[in-house]
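Comments concern the structure below.
Note that one protein chain of the assembly has been removed; the remaining protein chains are unaltered in position.
So, chain A:
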Amino acid sequence: MNGFQFILRLEKLASAAKSDSSFTVTLKRFNGHDRPVPREGKPPLPKPEEYMCLMRVHSKSKKISTVVRREDVPKMVTMYAQFMRSNLDGLKRVKKVKSKAKAAKG
């Protein structure tokens, strides 16, 4: 599916997973080969002209994936960063150590 649809489905998956399970995002380099490497004697697979990024997300019940090309990287990066900031909010907020030392000093 395309990048924008992927992010929408990802958000749905993430909010569903919040209540009961976790979700996993995997990134891997993809060279466009969709067939297994042929045996010796057979013609080899064509050399890839460009590499892409394969992005997969899976949760307990659903799996989605998308391919990101070089041109789409900036857009995808922005959308993904936005998604991370809005959804991954269960982490601890680090309190700034109030300068008790400062108070003690002055």
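List of remarks:
In this section, contacts are C-beta pairs under 8 Å (C-beta built on N, C-alpha and C of every residue); 3 or more make two chains touch, one makes a residue touch a chain; residues count from 1.
Operating definition for what follows: contacts and distances are computed from a predicted model.
According to its UniProt record, the chain left out of view corresponds to "Signal recognition particle 9 kDa protein" among "Histidine-containing phosphotransfer protein", "Two-component response regulator ORR41-like", "DNA replication complex GINS protein SLD5" or "Signal recognition particle 9 kDa protein". If you put the missing chain back, the residues of chain A touching it would be 14, 17-19, 22-31, 50-53, 55, 68-70, 72-73, 76-77, 80-81, 84-85, 87-88, 90-94.
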